[in-house]
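All protein chains but one are shown at their positions in the complex.
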Amino acid sequence: MNTFGQLFRITTWGESHGGAVGVVVDGCPPQIDIDISAIQYELDRRRPGQSHLTTPRQEVDAVEILSGVFENKTLGTPISMLVWNKDARPSAYDHLKDIYRPSHADFTYQKKYGIRNWQGGGRASARETIGRVAAGAIAKQILRERSGTETLAYVKQIHALEAMVDTEVVTLQDIENSPVRCPDPIVSSKMAERVDQARRDQDSLGGIIESVTRNVPVGLGEPVFDKLKADLAKAMMSLPATMGFQIGSGFSGITQTGSEHNDAFYNESGRIRTRTNNSGGTQGGISNGEDIVFQVAFKPTATIGKPQQTVDMDGNEVTLEASGRHDPCVLVRAPAIVEAMAALVLTDHFLRHNAKC
Amino acid sequence: MNTFGQLFRITTWGESHGGAVGVVVDGCPPQIDIDISAIQYELDRRRPGQSHLTTPRQEVDAVEILSGVFENKTLGTPISMLVWNKDARPSAYDHLKDIYRPSHADFTYQKKYGIRNWQGGGRASARETIGRVAAGAIAKQILRERSGTETLAYVKQIHALEAMVDTEVVTLQDIENSPVRCPDPIVSSKMAERVDQARRDQDSLGGIIESVTRNVPVGLGEPVFDKLKADLAKAMMSLPATMGFQIGSGFSGITQTGSEHNDAFYNESGRIRTRTNNSGGTQGGISNGEDIVFQVAFKPTATIGKPQQTVDMDGNEVTLEASGRHDPCVLVRAPAIVEAMAALVLTDHFLRHNAKC
Amino acid sequence: MNTFGQLFRITTWGESHGGAVGVVVDGCPPQIDIDISAIQYELDRRRPGQSHLTTPRQEVDAVEILSGVFENKTLGTPISMLVWNKDARPSAYDHLKDIYRPSHADFTYQKKYGIRNWQGGGRASARETIGRVAAGAIAKQILRERSGTETLAYVKQIHALEAMVDTEVVTLQDIENSPVRCPDPIVSSKMAERVDQARRDQDSLGGIIESVTRNVPVGLGEPVFDKLKADLAKAMMSLPATMGFQIGSGFSGITQTGSEHNDAFYNESGRIRTRTNNSGGTQGGISNGEDIVFQVAFKPTATIGKPQQTVDMDGNEVTLEASGRHDPCVLVRAPAIVEAMAALVLTDHFLRHNAKC
Partner (left out) sequence: MNTFGQLFRITTWGESHGGAVGVVVDGCPPQIDIDISAIQYELDRRRPGQSHLTTPRQEVDAVEILSGVFENKTLGTPISMLVWNKDARPSAYDHLKDIYRPSHADFTYQKKYGIRNWQGGGRASARETIGRVAAGAIAKQILRERSGTETLAYVKQIHALEAMVDTEVVTLQDIENSPVRCPDPIVSSKMAERVDQARRDQDSLGGIIESVTRNVPVGLGEPVFDKLKADLAKAMMSLPATMGFQIGSGFSGITQTGSEHNDAFYNESGRIRTRTNNSGGTQGGISNGEDIVFQVAFKPTATIGKPQQTVDMDGNEVTLEASGRHDPCVLVRAPAIVEAMAALVLTDHFLRHNAKC
């Protein structure tokens, strides 16, 4: 369904074209300070058209809060937020009405539902993430107020260009200073060139987003199915274009032996810590107080300018000539989304932990 | 919580020591044929002690069905299954009572709950997966009856040894013929040697399990949060020792451009298919009828024989000398578990798809 | 939380004052015809100020559909609907800021959340039911299209005035012809007088709503916790001011013996029916194809014009003088709400039944 979370629960709605997109946040504790400009800031980070590197679509996604907040504080009731769709030029999509775009959701939606909103991707559009980001901004505020927890995400790799980033010290400022949101200044420049090249080629690029969460309380997560790593994996793999998730040592940890890979405990002035963090901040599915570090693989964007072979709804093989503008690398907008999803998962588990103990 | 799935829903229970471990399967359609020997077969695949390569623990995990089945058919009511714990020698664990084993759940459980069953890992033990495998055997039967869908999983990589496997033709027989459940005979032999070496070293190994599901109906999965890839990721990352999940081209797809990576549609005698399967069988979160192919990274087993530095519950730094027997590579038992989880996810989405359309 | 239903799931949001109230309907099957005027019709039935008998508040609650519908058909994606709050005169509520109105939610909200929107009752306002009614209108359409099922509700009793209604033949027309929505014309007139009397007395009245659902498929409902009668009871008791729920013979059936009360089966031209319907249309929690008949008790409205003793937020005992206008009998608006909730429950179970069998 369109709901995520158990106690801190969001329900997103809206197609990319049509009235609006939005979210209902349920389960938010009362008396949390709400700063609408902080929500708008996150939406602006997510928005296309922030620089020449990203798609030129120039909507301003201005969020409205319709309920759940009274005199700038949460009431404990559902918070409804929406952003109106302003760029609705349905005719721009007429040529897509009968065509299945490769590696898009057109074909599967049509087969599942027998109907689809073919204007701009409908529910599969990246605009769906607006609701997630708005809700995530509230989750971030809760984590900040209650436990001083902060989640960051940034571009770790684009195509073959991989950045060096120290997860322990990287800041939001470092990330936002880069036009591609890569906090390694040297690799950042190369990435920007590579993205421009892809734009000129009418092609697209994928890459890796890395996320670090610091100051995590010990004890978040549930032992079996709702392990913190499992809920983070689901959150990330529920994003469009994601192809993989790994935490801590991930896929590269398998070439170590157990004696190399185990994180030895030690006593740091009364706080029990681990000397290494191959576990990525969780053990047995539960946060151990070390930084939570994970990576998410995004495939190259499916929308490209180059002609492609595909079929139409009648099964005829046809060539798709895209309409021109495209976003050669969605990664640049992804950090805000990844941070939002991580904050949602952590807040949910924060409340779940409160309930029990 | 300890429940997984929305319409086909399992609740597992049980510590590794104490009375029993089990599962309640809720939402199973009525009139499904139940063959208890098929369930037992899967449990035997999961069981330790199947060969000299795995842990010598020699329990026979005989499953009992306590409800929900009448004259070998499901009633549509909850199916309760259990396996008694027979190997309960609590004293074997006495030395672990006050110690946090590195990269185990001891520390996080203790901090979260203030109490833990320190005998054999309690709820974090691999015995918890018995319930998953028993439930998965029923899910497999539903998929077989209703849509002819088959899920397989096998060892793709151990440490640095990677197998070559053709996902389109590999069979259960190929997998079970190998003592390490790797269907590539040449690499399988090397793997067996490598595992034996790890045993002698009192050390452990990790690796990759790959899974393929064939004959998947088009339309399984939900567009946003409950994408098929997201639920598979959660299912896999909810298993002990998993560190990563990737579907289709996964992390390696990021060095392709969009024009290289997109899966072109074509018309194969009236059935719309894709020429490549970089998407791994889902698009927009929904199955497209191609094989579902994913991989799961397992870290090297945390339990090893070598001495390790750690702390006890009072914060004293101590050396942990393990008790001798250990399983140097849990991967060998993992295929049954990965298949079970994949079958559970697919069955749940199969029923969810039925509901709506 | 603010979500109701499992497969056909609604999430309502909104306070009585502030931006808007609304609902997200998730799980709606695709390709259902949506007629916005049918939704508006139900909202108009729910709206105060329909006659001199009800509160004079004159908002027009015009519904907007923001997502999930394309070319007048559902997409299978979430349907977001909202109604703007227009009558926001916060100053009209200033005198209630610090006072706990008797038998209202002011005290409990304040204690639970430490904050409340004291303007017009906030989330406890009857305006919250707007979202339920809008969603219920869609549920009614699904039931009509898929199984020809129709739910009606009407005023059965106000204060001591009880109507005679034949559940097998009563029509929507019969109900809407009465200014108090009581299809017994003689008692309806007396009720209208009694309500006018209460208005003049600055007092309020309660009563009973009765509902009948005809043409119900056999098999809706789940055996144990999610019995149809249990979900109907929850739906009705989740409405403001409800104090009781009974199905079939209800509380009056207890003075019969089993041999008098049991519903004998017989064969009516191949269809198995019961000669009596003391069971009210469900047996073992599952619909048996007979009409579903239940009643809901509503207490007299808590808001009255008469002075009342109460306390303020500092614990001082004070006299509350209400501000004048009040609705002496909310029952008149309740049929649309009761019908909506019944339709939501039935639609949810309709989809759940589809999933399994």
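Each chain gets a letter, A, B and C, in the order it is written, and its residues are counted from 1.
By definition in this document, a residue touches a chain if its C-beta (ideal position, glycine included) is under 8 Å from a C-beta of that chain, and two chains touch if they have at least 3 such contacts.
Bear in mind that the values here come from a model prediction, so they are computed numbers and not experimental data.
Colleague: Among C:L43, C:A302 or C:A343, choose the residue that contacts the chain missing from this document, as touch is defined above.
Modeller: Missing-chain contact among the listed residues: C:A302.
Colleague: Tell me which residue among C:V69, C:I130, C:A230 or C:V338 touches the hidden chain in the full complex.
Modeller: In the complete complex, the chain left out is touched by residue C:A230.
Colleague: Hey, which of C:Q40, C:T151 or C:S204 is the one touching the hidden chain?
Modeller: C:S204
Colleague: Write the list of subunit B residues that the hidden chain touches.
Modeller: 1-3, 9, 11-15, 18-22, 24, 26-27, 30-31, 64-70, 73, 75-80, 82, 112-117, 122-123
Colleague: In the complete complex, which positions of subunit C touch the hidden chain?
Modeller: Spelled out for subunit C, the touching residues are 1-4, 12, 100, 102-109, 111-114, 123-124, 128, 157, 159-160, 198, 201, 203-208, 218-219, 221-227, 229-238, 240, 242-251, 253-267, 270, 272, 274, 278-280, 282-288, 297-304, 306, 308-311, 315-317, 353, 357.
Colleague: What subunit A residues would touch the chain not displayed?
Modeller: Where subunit A meets the chain not shown: residues 7, 27, 29-30, 76-77, 223, 351-352, 354-357.
Keep this in mind: only the chains that are shown with their structure count from here on.
Colleague: Could you classify the subunit A-subunit C contact as same or different, where same means more than half of all interface residue numbers appear on both copies?
Modeller: same
Colleague: Measuring between mean CA coordinates, which chain is farthest from subunit C?
Modeller: Ranked by distance of C-alpha centres from subunit C, the top chain is B.
Colleague: Quick check: how many Å separate the C-alpha centres of subunit B and subunit C?
Modeller: 46
Colleague: In whole angstrom, how far does the Cα centroid of subunit A sit from the Cα centroid of subunit B?
Modeller: Distance between chain centres, rounded to whole Å: 27 Å.
Colleague: What are the residues of subunit C that contact at least two other chains?
Modeller: Residues 27, 30, 76-77.
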